[in-house]
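A single protein chain has been omitted; all remaining protein chains appear in their positions.
== chain A ==
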Amino acid sequence: MLEIRDIRTSYGKIAALKGVSLEIREGGLTCLLGPNGAGKTTLIWTIAGILKAQSGSMRLGDDELAGLKPHQIVEKGVVTVPENRLVFPEMTVTENLVAGAFSRRRQKGDVAEDLDAVLDRFPRLRERASQEAGTLSGGEQQMLAVGRALMARPKILLMDEPSTGLAPIIVEEIFEIIGQLRDEGRTIFLVEQNANLALDYADHFYLLEQGHVTFGGDPATVDHDDLIARAYLGARKAS
């Protein structure tokens, strides 16, 4: 669905992505694993248009995403749930969700319907609908960030480290939500440190090491322990 070809991104003179190619397949969960500093978040920011790629292409159907501004990429249907959630702290839960639908603000009735659907999906958000987002717990903020992204009616949902800073029991809850979204047939691209959990849900995975995709496949066909060791430790050769 989204074909990423030879993407190179750097911070000043430091190359972070040195020619990354991968494919996000339609209707499934593609997972990107890799140790700290491998460039996982850089790749998400590059797809989202916040960082500019020096070269390479990102094709969504007939559309080229490389070079578009972040809001244009959202309009194409590629929507990001950022790391650390980045909710609007002084807006209510409802306002946060409505802001998520900004790219289709002209379809008023539909936005109200989607708002209701998101609040049905996350009953805890409905209870706190008129509360400021800054007062929510980390897990609730993560739900809000996911709900906000769903409000844009994404074709592809990019999720960057949804487990960051959350208690293990909350992480399980968030992953159940991700599993549900996948089972609904949505296309999800998940970047995750918690390789153990991510591999349980992934249909396909890639391993990113030092700015290169070094490995990829179907989680069912590889040795998880071996893969997890590489994802955490960044060992070039798993023994």
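Please note the rule applied: a residue touches a chain if its C-beta (ideal position, glycine included) is under 8 Å from a C-beta of that chain, and two chains touch if they have at least 3 such contacts; residues count from 1.
FYI, contacts and distances are computed from a predicted model.
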For the complex's missing chain, which UniProt name, "Benzoyl-CoA-dihydrodiol lyase", "Branched-chain amino acid ABC transporter permease", "Heme exporter protein C" or "Deoxyribose-phosphate aldolase"? "Branched-chain amino acid ABC transporter permease"
Option from A:Ile24, A:Met58 or A:Val74 whose C-beta touches the chain left out: A:Val74
From the listed residues A:Glu90, A:Glu172 or A:Asp226, report the one that touches the chain absent from this view. A:Glu90
Using the definition of touch stated at the top, determine which of A:Thr41, A:Ser103, A:Gln131 or A:Gln193 touches the missing chain. A:Ser103
Residue list for chain A contacting the dropped chain reads 48-50, 69-71, 74-75, 79-80, 82, 86-91, 95, 98-100, 102-103, 105, 134, 148-149, 152
